[in-house]
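Shown here: the complex without one of its protein chains, the others still in place.
Letters A and B name the chains as they come in the text, with residue numbers starting at 1 for each one.
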Amino acid sequence: MITPFQIAYKNLLRKKVRSLLTLVGIMLSTWVLVSLFGFNRGYEAALNRDIDNMGYQLMVMAKGCPYEAATMMLQGGKGLRYMEPSMVNDILKEPGVAKVTPILMQAFFDPNKGESGGIAGFYGVDPASYPALKPFLRFRKGGWFHDSAAAEVVMGYEAAELEQREVGDLTMVPEKNVPLKVVGILERTGSQDDGTIFVPLKTLQRISQTDQITTIGIKVKKDADMEKLENRLYQLKDVQVVSFSQVKQTVMKLISTARVMVFSIAIVALLIAMVGVVNTVLMSVLERRQEIGILKTMGAMPGDIFRLVWTETLILCTLGGVAGIGFALLFARVTDMLARRVLPYAPSGGLVAIDLRISLLALSIIVAVGLLSGLYPAWKAGSIRPLESIRGE
Amino acid sequence: MMTENDWSLKARDLTRVYHRGSEEIRALDGVSLSIRRGEFVSFMGSSGSGKTTLINLLGCLDNPTSGALELAGKSIFGAGKPLGERELTRVRREVFGYIFQNFYLIPTLTVQENVALPLAFYRKPGAEEEVERLLKLLGMEQRRDHLPGQISGGEMQRVAIARALVNRPEILLADEPTGNLDTRRATEIGEVLQELNRSSGLTIVMVTHNPGLARLAGRQIEMRDGLAYES
Partner (left out) sequence: MCAAAAQPVLAAVGCDLNDADRDVPRLFPDSTGYKTVYLSIANRGGAPLLRKIENRLGVTYLSLYAPIDVPYTLYEVYRDKRKIGYIHGVNQKGQFGGIQVFMAQDLTGRIKTFYLQKITGSSASKFREAGFTRKFEGVTLRDFDSYDPVRGKGSGRLAQIANPAPELETDFYGILRGLKKNLVLMEEFVFAPERGKP
C-alpha cells in the first residue's frame, strides 16, 4: 500500500533537476551555518586553551616595568622596576584571588656575548607556588628545582638548545659569575617560555643582592569578578595591572564583529535557500492543481493535502541539511585553513569544532525555517477546491 | 426502515446560480430526480446545458444555491448552511468514486500504486483486497508494475476506474469518461462500465456527449437550459 510519505518523495522525483537545485541551495546554506557554529565553538575553546596555558590571568608589576622579556632585552636590561615582596600578601587577601606567585626578572651583562657584549636575562620563580599557576609545564629531561634556594636552573627548550646545555651541565650567570647547575629542560611550548632560563627566586635574589620582586602572577577564582578585582588592584601604589583577559576580550571583540557579519551572511543565505524551497514547492503545487483536486475526490482532506506538501518541504530540508552537515565535516580542515588565513589572530589548535550538538542544532534550524516557509504552499494546496481545479482546463 | 436495496439519491429543486460581474447565470434551474441503487443513468446535453453543474452537485463537488439532496435518506444539502470542504470530502469518500475525461493518474506511481492511492487517505475495511480484485477485474493485472506513461489511454482509464472503486463506493460518477479516447477504446470503456453495472450492481451516473455511449445506460436524461428531461 502506498503511504503519504511515499507520495511526497515520489513527487519530488518528478522534477529531478529542480529538486536537486533546491537541495543544493539548502545544502550550501547549511554548510555555512554549521561551519559558523563550529568555528564559533572551536575558536573560543582554542582561545581559552591558549590563555589557560599561560597559567595566571593577571600580572601585577611596578609601574614602568616591562612585562615582556623582549621589551626588557630591547631596553638593554634597564628599565626594570621593583616591588616589595609584602605586596604578595596584600594581594592574596583580595577576594577573588585563588593563587599568587612572586617573580623576579633580572638582566646581567655578558661581555663575551657578541662583539661588544650583550645581556642575559633570568627569570626567578618561587618553586613552591609557580608550578601551580602553570599547570602545563612539561619536562623534556630532568625536573624542577630541589629546594627553594638551590643553585640550579631550569631551561626552556630553545634556551638549552642555544647554549647546548644538558641536564647536569653548568651555566654561568654573567657579571656575577655564579655557576648554576641545569636540573631540567622543558618541552617546546611555542611560547616565550622556550627561551627562558628559570632560577629559584631566592637564588636570583641572592645573586642580585636584593629582596625585591618585579612581578606577581595571579590566578583568579573561577567565579571571580575579574573587572572588580582589576579595579581593586589598580588602587595599589605604583603598580600596573596586565590582564590576559583583556587580551582575550579584545580578541573576542574583534572576532564577534566578524562573527556578527558572518552570521548575517548565513541568515541571508538561509533566507535565499528558503525562498528557493518555497518557490519550488509552490510551483509544483500550482502545476499539480488538478491532481490535488483529484486526490480530494479520493477522500483526501485538506489536512491530508497540507501534510503531503509539507512533507515534501520537510524531505527537501532534511536531505539538504544532512548533506550540508556532511559537507561541512568533510571540509572542516579547509574551512580551518581559510579562517586562519583571514583572521588577524588565530590561537593554536583546531579552529572549527563541529560536534553532534552543533550539527543537530543547525539541522533543526534548517528544518524549522523550512517548515515555516513551507506553510504557505502547503496551505495553498490544502485549500484547492476539486471543482475549480479539475474543471479549470 | 431503510433496507440495503432501498439505497437512493434524491435531488429536489436543485438550483445553481453564478454571478459574473453584474450578470446572473442560472446554470441549474430547479432539477429534481431520484436514482436507485444499481441504476445506470446517463446525462446528455450540449455545453451550457447544465449537465456538468448537475453532476457536480449530485457528486457533492459543489454546494447548490438552493434545493435539497438526500443520500440514503440522509440530508446532505438543504439544511440551509452550505457544507465546508471537510464535510463534503467526508460524504464523497463514503459514497462516491469519480472518473474524468483526463485520467489524472500520478505519473511517478505504478499502476498498482495508483489504484491503491485513495487508501493512503481513507480506507474502508477490506479495501486492500479490493486492489487485487479490481486489477484482475479490469484486466490490468499484468501491467501492475508499469507506469502510466507505458500504457495506452484505454488502459489508463481502466486504472482510473479501478482506483475509483477501491473504497467500494455506492456510486461511480463518470464525467465524459471516453472524451480522450478513440472510438474503439471508447467502446471498450463503455462495455466495461456496462459490465460493472450488470455484474456487481454498481450504480453509475455518467455525463457524456456521445450518444452511442449514452444509450448503454439504462436511463437516459437530457439536459437543456438548466433543466432535466427524461425520455
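The criterion applied here is as follows: a contact is a pair of C-beta atoms (placed from the backbone, for glycine too) under 8 Å apart; a residue touches a chain by one contact, two chains touch by 3 or more.
Since the model is a prediction, treat every value here as computed from it, not as a measurement.
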Let's see if you follow the contact definition: name the visible chains touching the chain that is missing.
A
Filtering A:M83, A:A159 or A:A266 for touch with the omitted chain leaves A:A159
Given that one chain is not shown, which residue among A:D193, A:E230, A:E312 or A:D336 touches it?
A:D193
Of the residues A:G25, A:G38, A:G121 or A:G276, I need the one that contacts the missing chain.
A:G121
Touch rule applied to chain A and the missing chain gives residues 68-70, 72-74, 105, 107, 110-115, 118, 120-123, 155-156, 158-159, 161-166, 169-172, 174, 177, 179, 191-193, 195-197
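Criterion: only the chains that are shown with their structure count from here on.
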Name, in rising order, each residue of chain A that touches chain B in their complex.
1-4, 6-7, 10-11, 13-14, 290-291, 294-302, 304, 383, 385-387, 390-391, 393
In the complex, chain B residues that touch chain A
52, 56, 61-62, 85-86, 89, 92-93, 96, 98, 100, 102, 104, 106-109, 113, 116-122, 128, 131, 163, 167
